[in-house]
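Every protein chain of the complex appears in place save one, which is left out.
Up next is chain A:
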Amino acid sequence: MSELTLTVMRLGFLAVLWLFVIVAVQVIRSDLFGTRVTQRGSRREAGRQQQPARQAAPPQQRQQTGGGGRQRRNAPTKLVVSEGTLTGTTVALQGQTITLGRAHDSTIVLDDDYASSRHARIYPDRDGQWIVEDLGSTNGTYLDRTRLTTPTPIPLGAPIRIGKTVIELRK
């Protein structure tokens, strides 16, 4: 066999081998599945309705209690889950009540062995101050390190701990 043919075969084989690797990676790329989060209710984003996201927040009740448009300085604008299985989930604070618990109709469905089915809720009072209230949970809701007994205003950035999940309000 001539030297040239063998060289061509050698390089050709390497090319084919790498082609297989590349095709396999392409298959992985097109093999996405999981959950898709569809945005609703935003006028800006009406054009691009579908946006995949890794973490998914469940459908929220659109309850407009309290002053919807009222915004104070230093008012928190979003709720962020900073620890636990839902880490990274954010929910925009739009004046609606946010319920937390294992019940599947909660705003944030906690997949947490230490959470009760209706564990706590977070809502704004008439002044727009966000309040956290424990709904008689078994293991309690903690703001910083104190267990809640009454509805308590939430300072910006203070950790609210429910079982292994920690959430906080951020600007």
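One rule holds for everything that comes next: a contact is a pair of C-beta atoms (placed from the backbone, for glycine too) under 8 Å apart; a residue touches a chain by one contact, two chains touch by 3 or more; residues count from 1.
As a convention for this text, contacts and distances are computed from a predicted model.
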Chain not displayed: protein name in its UniProt record ("ABC transporter ATP-binding protein", "NitT/TauT family transport system permease protein", "Hydrolase TatD" or "FtsW/RodA/SpoVE family cell cycle protein"): "FtsW/RodA/SpoVE family cell cycle protein"
Contact set of chain A toward the excluded chain (per top definition): 1, 5-7, 9-14, 16-18, 20-21, 23-25, 27-28, 31-45, 51, 53, 56-63, 69, 71, 73, 75, 77-78, 90-92, 94, 97, 105, 123, 171
